[in-house]
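Note that one protein chain is taken out, while the other chains of the complex remain in position.
Chain IDs A and B follow the sequence of writing; residue 1 opens each chain.
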Amino acid sequence: MSADLLELTAAQAAGRVHAGELSPAELFETYRERAASEDLGAFLWVAEEAPETLAGAPLGGVPLAVKDLFCVEGVPTAAASRILEGHRPAYTATSVAKLAQAGAPMLGKTNMDEFAMGSSNENSGFGPVKNPWDRERVPGGSSGGSAAAVAAGLAPWAIGTDTGGSIRQPASLCGIVGLKPTYGAVSRYGMIAFASSLDQAGPLTRDVTDAALLFGHMVGRDPCDSTSLDFPGELGEPSAERLDGIRFGVPANLTGDGVEPGVQQVFESALATIEELGGEVQQIELPNANHGLSAYYLLAPAEASANLARYDGVRFGMRSGNGDLLSMYEDTRGDGFGDEVKRRIMLGTYALSSGYYDALYGKAQRVRTKIAEDFREAFDRVDVIVTPTSPSVAFRLGERTGDPYAMYLSDYFTVPMSLAGIPALSLPGGLSEGLPVGVQLAGPAFSEGRLLDVGHALEHAVGFDGSAARG
Amino acid sequence: MTAELGDILEHIEAIQALDLDGVEPTSHVAPLENVLRPDEPRESWERERMLEGAPDASHEGFRVPSPGR
Partner (left out) sequence: MAEPAHSLEPVIGLEIHVQLRTSTKMFCGCALSFGEDPNTRTCPVCLGHPGTLPVVNEQAVRFGLMIGLALGCTPAERSLFHRKNYFYPDLPKGYQISQFDVPLCRDGRLGDVRVHRVHLEEDAAKLTHAGASGRIHGAEASVVDFNRGGTPLVEIVTEPDLRSAEAAAEWARLLRATLRRLGVSDVNMDEGSLRVDANVSVRAAGQAVFGTKTELKNMNSFSFLRRGVEAEIARQTQLVGEGGRVEQETLHYDPQSGSLTSLRSKEESHDYRYFPEPDLVALAPAQGLLDEVRAEIPELPAQRAERLRAEHELPEETARLFAFRTELGDLYEQAQENLAAAPGRPAPGLRSGADGGDGGDPRIVANWVKNNLVPRLGDSEPQEWKVTPQALAALVALVADGSISQGAAKQVLDELVANGGEPAQIVEQKGLALAGEDELAGIVERAMEQQADAVEKIRAGNPKAIGAIVGAVMRETKGRADGGEVQRLVREKLGPPA
């Protein structure tokens, strides 16, 4: 009975609930038990009981794993950082509230890289997360807990956040679907800020249909978030089985070098599948995309250095110090932040400092403009851009922790879309040496509908089976 | 820490060599302007609630070591 439940996608489970064949309470409890007893380190907090779900709620009471970056009233929310250990917010993030209202109640808070800074979930203040495909490997980051939870069947679906790839890359490494929406499509109110002009919340799900269903209930302008806007047009249920007439572009400078051979192979086979489905594949140029990583690792830390200045021991969270004001700041932040966070704050402070601003932050902002232009020009010729999501499959725990720049390279293909603010979807393309490989589809702003449709067709043709990770 | 930062900077500073004169910087990607809120008050939050979770609170406010010590 339980095993049968676990095989249902979220949409299927919601359907059963609406048909009266399944009670939301039973569904919630099944997952709650699994989440509470898991050994991947995916959850930091699990609900003790199922909340009431309104009858007829569109999402059927299907429980949702929520990345610890989202504030939930009264629930421990720490962005996986010691500096916020014990912090219980006084309010709930808009996106989480909307989903709960729509019938996706919170199952628990998932582990993540501290303050969303990382690509392996090894930077958590509360221990790493393991990849359910191979427990000696990373799930990716920063939404590693959400990705692992969905891949391992600990939650039917999850939300995470993506700043430079933090939904897509873990989705790729865990063999699930992850969507980074158009910047502004989903409210950021209640999302603990990392890099404000890049952060976006999005779904991590077993399949494209679930992603579309969840996403549809996340969008909309929020008066509490000045950078949010209403999603133009309707978001229907993805249904495409063919890709006839759709033009796909493969950026010449975003493949090849630095990509693991196994990943490249899966990627090329995905391209072949696209063509079999009627899609036209051509090479395109994104000339400035190679500088994306540098621009990102200047812009994001710069914004983060300011966003994290509020963690000072005055109003919430942890406080250290020997009793004088300066030591309150220095010791609180020295004790409370992990190494990667400290690195990025220092990097960001440097990029903004007097005398360096123009050469670093200012340059990065201009590179951002060029990358956005590159995409706009490319989308004159193609409808969808395709790349591997990550240059590698899941690497071993500890493999890259000594070499931050090697870790940053994980984001090589995902960062340009974040800089341009355009949507991108990652879906499993296959396995390389038993480990999942993700394929990234990117489109112009607000083209999520088409991306999900394309993803739907590709997903069916690829026929990826993720059940091995659900054990 | 210093070694790692140095290594990161070496890679990232390559960006300085790019000639991007005449390119406008992007500070916001969403095409929005004039997002404003009507000047209508709503209830503030209860003081006790806002002091909950403060590392060092008196009954009236947030205590900090005095500046100048």
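Descriptive notes on the structure:
To be clear about the criterion, contacts are C-beta pairs under 8 Å (C-beta built on N, C-alpha and C of every residue); 3 or more make two chains touch, one makes a residue touch a chain.
All values derive from a computational prediction rather than experimental measurement.
Of the candidate positions A:42, A:193 or A:372, contact with the unshown chain belongs to A:193.
Only one residue in the set A:316, A:375 or A:446 touches the chain that does not appear here, and it is A:316. Between the chain not shown and the residues A:322, A:353 or A:467, the one that touches is A:353.
Against the chain not displayed here, subunit A makes contact via residues 70-71, 77, 79, 84, 87, 89-91, 93, 188-193, 195-197, 223-227, 302-303, 305-306, 308-310, 312, 314-316, 325, 329, 349, 352-354, 357, 361. Residues of subunit B in contact with the chain left out of this view: 27-28, 30, 32-42, 44-45, 47, 50-51, 56, 58, 60-69.
Everything that follows uses one rule, which is that only the chains that are shown with their structure count from here on.
Between subunit A and subunit B, the centres computed from C-alpha atoms are 22 Å apart.
Those residues of subunit B that touch subunit A in the complex are listed here as 1, 4-5, 7-9, 11-16, 18, 20, 23-30, 32, 35, 37, 45, 49-50, 52-56, 62, 64-67, 69.
In the complex of the two chains, the subunit A residues touching subunit B come out as 86-88, 90, 183-184, 197, 223, 226-229, 291, 293-295, 297-298, 313-319, 321, 323-325, 327-328, 339, 342-343, 346-347, 350, 359-360, 362-370, 372, 403-405, 408, 420-421.
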